[in-house]
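A quick write-up on the structure given underneath.
Shown here: the complex without one of its protein chains, the others still in place.
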Amino acid sequence: MNPLTGYLLVAALLFAIGLAGALTRRNAILVLIGIELMLNAANLNLIAFWRYGPHPEALTGMMFAIFSIAVAAAEAAVGLGLVISIHRHAHTTDLDAMNRMKG
Amino acid sequence: MIDKLDQVFVLLTQWVVGFLPAFLQPVAVVVIAVAAILVTFPGLFAICVLLERKGLGRMQNRIGPNRVGPFGLLQPVADGLKSLTKEDLVPLSADAAVHFLAPVFLVVVVFMGYAVLPVGRNMTLVNMDAGLLFYFAMGASTELSVFMAGWSSRNKYSLLGAMRAVAQMISYEVPLLMSSVAVVMITGSLSLNAIVDAQNVYTWGLPHWYIFTPWGFAGFVMFATAATAETNRSPFDLPEGESELVAGYFTEYSGFKFAEFFLGEYVGMLSISGLGATLFLGGWSAPLQVLGFVPSWIWFFGKVMLSMCVFIWLRGTLPRLRQDQLMNFAWKFVLPFTMLNLFVAAAWRFMGDGWLRWVVCSAVLVIAYVVMGRVGMRRKHFGPRSYRYAE
Partner (left out) sequence: MNFAFYLISGLAVAGALAAVLLKNTVHCALALTVAFAGIAMLFLQLGAQFAGFAQILVYIGAVAILVVFAILLTRGSETPRDGVYSKFPLTGLAIAAAVFAVLGWAVLNSASALPGAETTSAAPTVTVMDIGNALMSRYVLPLEIVALLLTAALIGAVIVAMHEKEEAN
């Protein structure tokens, strides 16, 4: 098995674990944790392809991963701000309890 | 002969490693260097603890500890023995795993920062291309250990102290990085070795240390302020304020774990003094070219100990800042000033040599200091008292 396959499988596994977490947990923050894991798995994929693909000196994969890290940080900030704001309104972060459109 | 004294540790390492087979030699060099760091800096920690207690004592018009050994010189030994033999109390409802891991994590992360500091000529453990980024990555991880300590104790006051400490450390992280970015911009490299090499140049016998430039001086002052806040030292030590929160986030720690926190705090101070010396004070370079015969590592440790003395002096002199005053200061004054400093450094670079750039840069910085001080630190006008209850 060549190294690239190993890294891609690890990234796929992390993505699946993040997806499972985002789909099965009740707390909104744990869903966000799952999403962060998925983003990290995608970053790992990008860097692995940068390293083992053609033209690593063009830095495309690394740049993509760096921008992805920045955007993920921004998304985490806004998402957690939203969770805090919802908690202030509904006094719970349980996603299953927020099943009405009316507040 | 002078050269040999300067490189004595490197030559010693090479001599010792020469006895080993070839495939073990790279590993052995690293192991010896790591062991040297693990011995030197805790040794400096012991000296600093004694220096602090005696120094603070003298500033407060009393003698510090003087019972153990002549003039109290063996006090660190007594302190160490006391910490090691005290009972290790873990509260019943505390989260045992996280409670144990918090000081361990802190000590590990703080020692990692030393890997990139250039202690002397050719004496960096790992010569990384992105050395400064590595250092700040390790510094950012210390905040997590503070939070772990506060939360795992299941103590309202520890948690409060931990939240305050983390908020303070995050707020002052940005000015710390921004004041270093000005240095990186002028040097053109993130590698700490390259930064020291750029400052090791002499004109008329005087060195080109960045602190001797207007933007470097402002940057150094901002860096020192942010460093004092990052390590939770007075006047920014409300999170561990002894008169307010018992001991803040490490209230529930005793014995060896408390000693680990103490070690982590002082070793962190030494580490950030080392970084400040590297970035602004020329690292291991001598102040005057004629003094170049003194070994480089002596200059580095001298600058680090001088910074520690300044930290201790600040602790003994300035009153503690309140949490909101501290955060106000960070976001409304220090951060805009570091951003302006970045512009001034760029202007310095592009104006070329001459007296004009000195005048312009100094004038801009002084005027900005006065104006921003008046505008950013205005006292809030308090209206009629309103109550807001915690939710």
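So that you can tell them apart, the chains are marked A and B in the order they are listed, and the count of residues begins at 1 in each.
Simple rule for what comes next: a contact is a pair of C-beta atoms (placed from the backbone, for glycine too) under 8 Å apart; a residue touches a chain by one contact, two chains touch by 3 or more.
Keep in mind that what you see is a predicted model, and the values were worked out from it rather than measured.
Visitor: Who does the absent chain touch among those shown?
Guide: Across all of the complex, the chain we cannot see touches A, B.
Visitor: So that we can see where the missing chain sits, which residues of chain A does it touch?
Guide: These residues of chain A touch the chain that is not shown: 1-10, 12-21, 23-27, 29-30, 32-34, 36-37, 40, 43-44, 47-48, 50-52, 56-57, 59, 62-63, 65-67, 69-78, 80-85, 87, 93-96.
Visitor: Going by the touch rule given at the top, which residues of chain B touch the chain that is not shown?
Guide: Counting over the whole complex, chain B touches the hidden chain at residues 98, 128-130, 133-134, 136-141, 143-144, 147-148, 151, 159, 163, 166, 170, 173, 188-190, 386-388.
Basically, only the chains that are shown with their structure count from here on.
Visitor: So what's the Cα centroid distance for chain A and chain B, whole Å?
Guide: The answer is 33 Å.
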